[in-house]
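Take a look at the structure set out below.
Apart from one protein chain that is not included, each protein chain of the complex appears where it belongs.
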Amino acid sequence: MDATHGDYIVVKAKEQGVQVIGLTRGLDTKFHHTEKLDRGEVLIAQFTDHTSAIKIRGKATVMTKYGSVDTD
Amino acid sequence: MDATHGDYIVVKAKEQGVQVIGLTRGLDTKFHHTEKLDRGEVLIAQFTDHTSAIKIRGKATVMTKYGSVDTD
Amino acid sequence: MDATHGDYIVVKAKEQGVQVIGLTRGLDTKFHHTEKLDRGEVLIAQFTDHTSAIKIRGKATVMTKYGSVDTD
Amino acid sequence: MDATHGDYIVVKAKEQGVQVIGLTRGLDTKFHHTEKLDRGEVLIAQFTDHTSAIKIRGKATVMTKYGSVDTD
Amino acid sequence: MDATHGDYIVVKAKEQGVQVIGLTRGLDTKFHHTEKLDRGEVLIAQFTDHTSAIKIRGKATVMTKYGSVDTD
Amino acid sequence: MDATHGDYIVVKAKEQGVQVIGLTRGLDTKFHHTEKLDRGEVLIAQFTDHTSAIKIRGKATVMTKYGSVDTD
Amino acid sequence: MDATHGDYIVVKAKEQGVQVIGLTRGLDTKFHHTEKLDRGEVLIAQFTDHTSAIKIRGKATVMTKYGSVDTD
Amino acid sequence: MDATHGDYIVVKAKEQGVQVIGLTRGLDTKFHHTEKLDRGEVLIAQFTDHTSAIKIRGKATVMTKYGSVDTD
Amino acid sequence: MDATHGDYIVVKAKEQGVQVIGLTRGLDTKFHHTEKLDRGEVLIAQFTDHTSAIKIRGKATVMTKYGSVDTD
Amino acid sequence: MDATHGDYIVVKAKEQGVQVIGLTRGLDTKFHHTEKLDRGEVLIAQFTDHTSAIKIRGKATVMTKYGSVDTD
Amino acid sequence: MDATHGDYIVVKAKEQGVQVIGLTRGLDTKFHHTEKLDRGEVLIAQFTDHTSAIKIRGKATVMTKYGSVDTD
Partner (left out) sequence: MDATHGDYIVVKAKEQGVQVIGLTRGLDTKFHHTEKLDRGEVLIAQFTDHTSAIKIRGKATVMTKYGSVDTD
């Protein structure tokens, strides 16, 4: 399976300015992109060749293969 | 599996002007396409070699492998 | 798996002139084909090397792997 | 898996002259074959290297992996 | 998987002279074989390199992966 | 998977002289073998490189992946 | 998967002299081996490069992936 | 999968001198090994490159993927 | 499957300063990155070519394929 | 899958001197190793390139993919 | 599947100084790393090219694919 079939998560912002931050895959682990979401917006994001971790800041619901979790 | 078997999401617009925005796969993560939906229209969109994240703006229902979520 | 095994959706038109629009896979995302359906007609359409997104306009029922959704 | 294992649909005609229309895979999407069914006849048709979409006209029941749907 | 593992259907004739017609795979879609069944006979037929669609004429029960359907 | 893993059917004869007929795979579809079963005998037969369809004549029970069906 | 993983059947003889007959894979379909079972003996036999059909004569229970069947 | 992952059966002897007989894979089908079991002993035996059929003589319980069967 | 499909865990911080520490894959096992989470933040992190163990310090909920566990 | 993923059985000795005997894979089937277990000891043993059958002598419980069986 | 998809275990320390010890894969089996956990800390650790066994010392809960077990 190539990268187009990578696993994804779903983030729904519950307030203005929720940040979904991609962290780099590889030797260094640093922020490479921050996507800002307005209240109510939904982002569906895959793991990629460049992203091996995702951090969510601000009030949001995150859907993953283990179920949903609310940031707080 | 090649890209024609990529996972997809389903978006149903609940108002005029819902935006389904494709974000680029790769080193940069930026908007590469915005598809506008009128009220009631449905879009089914795959992840592709060019799209590794999808953002939904405006009132819509989004169906994913983790279930459905309403923007708003 | 080759393209002949690609995933498909089912569209049933509930009025005259429902449009099932194929959007191009690749760098550009634009309409490449519009199939018009008369009331009651059913279209089964795969994702292909050329189609990575499908838009439905007009009153229709759309069956996908996440369940059915009615445009409205 | 090669094409002989492609997915298929089942169509049962409920009136004379039901049309099961194969649409071409590839850059152009056009009708390449129309199979006419008499009332009560059943057609089982695979997606192939040449067919990536199938349209059904006339009163019929269509069985797919998402369940059955009646035209009309 | 090679062709010997292709999917199959089961047809049981409910009257004399039921026809199970193989339609050609490829650019042209035409009848390449008609198997006639007497009342009560059963035919199990695979999709093959040469057959991508099967049509059933006359009173019969057809068993497929989506369930059974009676021609009428 | 090679041919030794091909799918099979089970036929139980319910009278003398039941015929299990192998039809050729390939361009021509003709009888290549007829196995005669006496009442009560059971035959388990795979699809092979040479057989892509099987016809059963005479009173018998046929077990397939879609369930059992009685001729007659 | 190679032939050592081929599917198998189980035959239990319910009288003396039950015959489990291997039929040849390939262009010709003929008996290549007859294994005789005494009452109560059990034979577990795989499909192989040389056997694509198995016939059971005499009173026996045959266990297959579709369930058990008694010859009569 | 190589031969070390081959399917196996389990035989429990219910009397002295139960015989578990390996029959050869290939053109000839003959006994190549007889393992004798004392009452209560258990033998777990795989199908192998050399064994494509196994015969059990004497009172025993045989466990297979289709369930258990007692010789008699 | 390449690294973009690697398994992941989900960490939700329940206090300020939760640490999610990546330990190196390979001959040496040492800390190569520490991601700090504020109260309520969620981190989804894959195992990668560089990370074969992950340690969580501070009050958090950790979701894994075996269920959830709270640090304490 | 290589041999490290081979299937295994579990043997628990219920008396002193239980023997778990490995029989050779290949043309000859003979004992190549006897592992003696004291009462209460447990042995977990895989099928390997050298072992295609395992015999258990003495009072023991044997756990396999078809369930547990007690020698007697 | 490469090593990034290796199976993992989850260890939660229930006292200070729990040790999670990696044992070397290969001809020698010896300790190559000891990770110390404080009370309440959680470690998720994969099997790797260098670790084929893991030992847990001190009060902890260990989650595995067979369920959870408490050291004592």
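Order of writing sets the labels: A, B, C, D, E, F, G, H, I, J and K. Residues in every chain begin at 1.
The criterion applied here is as follows: a residue touches a chain if its C-beta (ideal position, glycine included) is under 8 Å from a C-beta of that chain, and two chains touch if they have at least 3 such contacts.
If you're wondering where the values come from, they're calculated on a predicted model, not measured in any experiment.
Novice: Can you pull out the displayed chains that the omitted chain is in contact with?
Specialist: The omitted chain makes contact with J, K across the full complex.
Novice: Can you name the residues of chain K that touch the chain not displayed here?
Specialist: So the residues of chain K touching the unseen chain are 1-3, 5-7, 9, 23, 25-29, 46-49, 52-57, 59-60, 62, 64, 66-67, 69, 71-72.
Novice: Go through chain J and note every residue touching the omitted chain.
Specialist: 1-6, 8, 10, 12, 22, 32-33, 35, 37-46, 48-51, 61, 63-65, 68
Here is the rule we use: only the chains that are shown with their structure count from here on.
Novice: Quickly list, by label, the chains bordering both chain D and chain F.
Specialist: E
Novice: In the touch network of chains, how many steps separate chain J from chain K on the shortest route?
Specialist: When the steps are counted carefully, the minimum from chain J to chain K is 10.
Novice: Fit chain B to chain H on CA atoms, both being copies of the same sequence, and give the resulting rotation angle in degrees, nearest 5.
Specialist: 180
Novice: From the mean C-alpha coordinate of chain D to that of chain E, what's the distance rounded to whole Å?
Specialist: Centres of chain D and chain E (C-alpha means) sit 15 Å apart.
Novice: Multi-chain contacts only, two chains or more: what residues does chain B have there?
Specialist: As it turns out, chain B has residues touching two or more other chains at 1-3, 5-6, 46, 48-49, 64.
Novice: Between the chains shown, work out who touches whom and classify the graph as line, ring, star, complete or other.
Specialist: Basically the chains just string along in a line.
Novice: Among the chains present, which pairs are found to touch?
Specialist: A-B, A-I, B-C, C-D, D-E, E-F, F-G, G-H, H-J, I-K
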